[in-house]
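Apart from one protein chain that is not included, each protein chain of the complex appears where it belongs.
After this line comes chain A, so read on.
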Amino acid sequence: MGREMVSSTPNQKQQPSAMSYTVEQLVSVNPYNPDILPDLENYVNEQVSSQTYSLSANLCLLRLYQFVPERISTQIVARILIKALMAMPAPDFSLCLFLIPERVQMEEQFKTLIVLSHYLETARFRQFWDEAAKSRHIVDAVPGFEQAIQAYAIHVLSLTYQRIPRSVLAEAINIEGLSLDKFIEHQLANSGWAIEKGQEKGQLIILPSNEFNHPELKKSTVDGVPLEHIARIFPILG
C-alpha cells in the first residue's frame, strides 16, 4: 500500500506559477501557518480522488484545526480518518484521534469510525465487515477502501499463518465463492501464494514465508558486535 507522497517530480517544475509549490513543500516550509489551511483541505479531497495518501500533510491540518477549533470541517476530518484506517497496520488512526477534540469525536460518524478501527485493531474482521456494510454512506465516499482493508487483513494473516483454511481467509477479506477463487488465483500468480488440498475440510492456502510466520528465518543480529564497541578498545590493542 502506497505511503509515498504525490509530490511532483523535478521535471514537472516548469509548469507555471500556480503549481510552483506542492502541498508537501508548503507543509515543510510553513508547518505552523494557518494560511495554508484551505490548501490542506483541498489536498485531503485530492488524496481521496487520486487514491494517494500523505500522513504528514493530514496531521498538519489536524494540528491547525486544533489551534482554531471553529474552523474544523467534520467532513474533511472524516475523510482523513477513513484514509488513516486504510493506512493500517500503521498507527495513523490513533495519531489522528490524538489531535481531534473529544467533543468532535462524539459525533455519530466518528463513533462509527472508531468502532471500525477497534475491530481492525483487534483483528475481528467478521464484525468489521458487518459494521462497514451498515456504514456504506460513510466509507463509500473514499475509493479504494475495501481493497486497502483487504490488504491490511492479508498483512495480519501473513504475520500469523503459514497455512490458512480457505474459510478463515474468506471471512477476513470478505470475499467468497467465485470471486474468492479469482482472488486466490491472482495471488497465486503474483504474490507467491500456493494451494494445498486439505484431507476433509477443503482447501488450505499456503501464504508466502516471511520472518514473522517462519521465525527461524529471522536473522540473528544480536551476535554481531557494533564497530563503535570495538573502537573503544583500539587504544589498548594499539
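Note that a contact is a pair of C-beta atoms (placed from the backbone, for glycine too) under 8 Å apart; a residue touches a chain by one contact, two chains touch by 3 or more; residues count from 1.
Here is the rule we use: contacts and distances are computed from a predicted model.
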{"item": "Choices \"Eukaryotic translation initiation factor 3 subunit L\", \"Non-structural maintenance of chromosomes element 4\", \"Phospholipid/glycerol acyltransferase domain-containing protein\" or \"RING-CH-type domain-containing protein\" - which one is the UniProt name of the chain not shown", "value": "\"Eukaryotic translation initiation factor 3 subunit L\""}
{"item": "Contacting the left-out chain in the complete assembly, out of A:K111, A:R136 or A:R163", "value": "A:R163"}
{"item": "For chain A, residues in touch with the removed chain", "value": "3, 31-34, 55-56, 59-60, 63, 66-69, 89-91, 94-95, 97-99, 101-102, 118, 121-126, 156-157, 159-165, 168, 171, 198, 204, 211-216, 218, 220, 222-225, 229-230, 232-233, 236"}
